[in-house]
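For this depiction, one protein chain was excluded, whereas all remaining protein chains were kept in their positions.
For chain A:
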Amino acid sequence: MCLADLEFDYINPFDSSSRINKVVMPEFIVQALLSALFLLSGHWAMFLLSAPMVYYNYTLYERRQHLVDVTEIFNHLSREKKRRLFKIAALIVLLFLSLFWMIWSV
């Protein structure tokens, strides 16, 4: 995900976009699995926290915007970066919360 930051001329758009696109689908699937796990294991709060992101991914996929477009990558650079930063932030929050719950339950 952080590949977007590599864009400053160190890597050409063809490579970077193919590298980014390679991890997009796995990421979505892992996300979906994770939230499904939360749901099944009864962690309602956690599920509610992660659900929006899954839904967001799903809409992106529906609109076919989940993959980075080589030809437009520079026009979308700032937006993509922002989007990814938000996702990272959300993931970190999720991580901390699950750690917290883990410790709490122990």
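We take it that contacts are C-beta pairs under 8 Å (C-beta built on N, C-alpha and C of every residue); 3 or more make two chains touch, one makes a residue touch a chain; residues count from 1.
Just so we're on the same page, contacts and distances are computed from a predicted model.
K.L.:
Pick, from "Protein transport protein Sec24-like", "Glucosidase 2 subunit beta", "THIF-type NAD/FAD binding fold domain-containing protein" or "Cell cycle control protein", the protein name that UniProt gives for the chain of this complex that is not shown.
P.N.:
In UniProt, the chain that is not shown appears as "Protein transport protein Sec24-like".
K.L.:
Identify the residue among A:60, A:77 or A:91 that touches the chain left out of the display.
P.N.:
Residue touching the absent chain, from the options given: A:77.
K.L.:
Contact with the hidden chain only, please: which chain A residues?
P.N.:
7-9, 12-14, 64, 67, 69-71, 73-75, 77
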